[in-house]
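Input: a single structure, listed below in structure tokens.
Just one protein chain is left out here, and the rest sit where they should.
Moving on to chain A:
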């Protein structure tokens, strides 16, 4: 069974290196590094575009970009659905193929931005770009989980997320270097972004091992109704439930930054830097915390990550004055939260989901979490309106504490794992 899943041998990944198959989790498999490279390169490409997009719309095209806000929710909904489709599809016809289509679609969108000059069309191109992201996420995580030792998954996902974040941090830098070299060179930014994205697709196609056999050659019957099948497993149910419950109390980043800025009366020019604080911490801690997750258990670290988030809420609610150190601490906690939960959740999901439906399983859990966060976003907006930011955040903190307790109950008894991994 696991041959058909391209899980044949982790060392495939490190082409040329003749390591003995599947012994140590200490070394991150080459496939993970390749997928990390693909994500890094792709994120450079996407963040180049998102960094200059408002600038392009306002100063380049002379448009008011406000209308976009209305479409945002729609895109998010679409992206969640597409992720489920991508996960399901990839289990049937190959993770690499579906991931390649997803990356390819986003790559094509970059040069397309050159050709469209009105808000609805630009919105459509961005929607296609997001569709590509939705398609590729689950198969990519499935590939990562299938290419490494179960014992080293936390670290492997940590490495991937760190590389991904590095790309996200580099992208804006590249974009502004181009704009420095060529004033108003938005077309150059989009062209270069397209080239970078194409490179990402090519690295994926060339260096990620594909399936060994054609599709559904010797598929186990799991593919009939995989979602129902999956949710029948207690481990998956518990994990999904936990991700959803905690997601329901995870306030969206923009609200957190907004609260931070208001509570600490930070200077305006700091505002765009706040996400960098989170991303920087995420980058630094993703690998070490992934390794910690492998040692102490992914579920436990996932919960601990939410405690870090709870700490951040607490600092924002508590009357602690407005020192810049406090802002740094909040952002450090926020970044630790991501480092301790983002890749770790994927690793924990991989533990609970059989290899044959890995893509679907990852998509289900991640979509559950994303949908819950979306609901939280709406509810938090309403609470903010009704009670003001501080009370709303206080309520979110209480909710998060309760959710974490519930999550601990859901995950703690740790029933004997139904060993989804085929015995080696």
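As a convention for this text, a residue touches a chain if its C-beta (ideal position, glycine included) is under 8 Å from a C-beta of that chain, and two chains touch if they have at least 3 such contacts; residues count from 1.
As a convention for this text, contacts and distances are computed from a predicted model.
The chain that is not shown carries the UniProt protein name "TolB-like translocation protein", picked from "TolB-like translocation protein", "Cytochrome c oxidase subunit 1", "2Fe-2S iron-sulfur cluster-binding protein" or "Cell wall protein".
Touch with the chain that is not drawn comes from one residue among A:87, A:104, A:275 or A:394, which is A:275. The chain not shown here touches chain A at positions 6, 8-9, 11-12, 15-16, 46-47, 49-51, 53-55, 58-59, 62-66, 68-72, 75, 118-121, 123, 126, 129-130, 133, 168, 172-173, 176, 178-185, 187-188, 191-192, 195-196, 198-199, 202-203, 206-207, 209-212, 253-254, 257, 267-269, 271-272, 275, 279, 381-382, 384-386.
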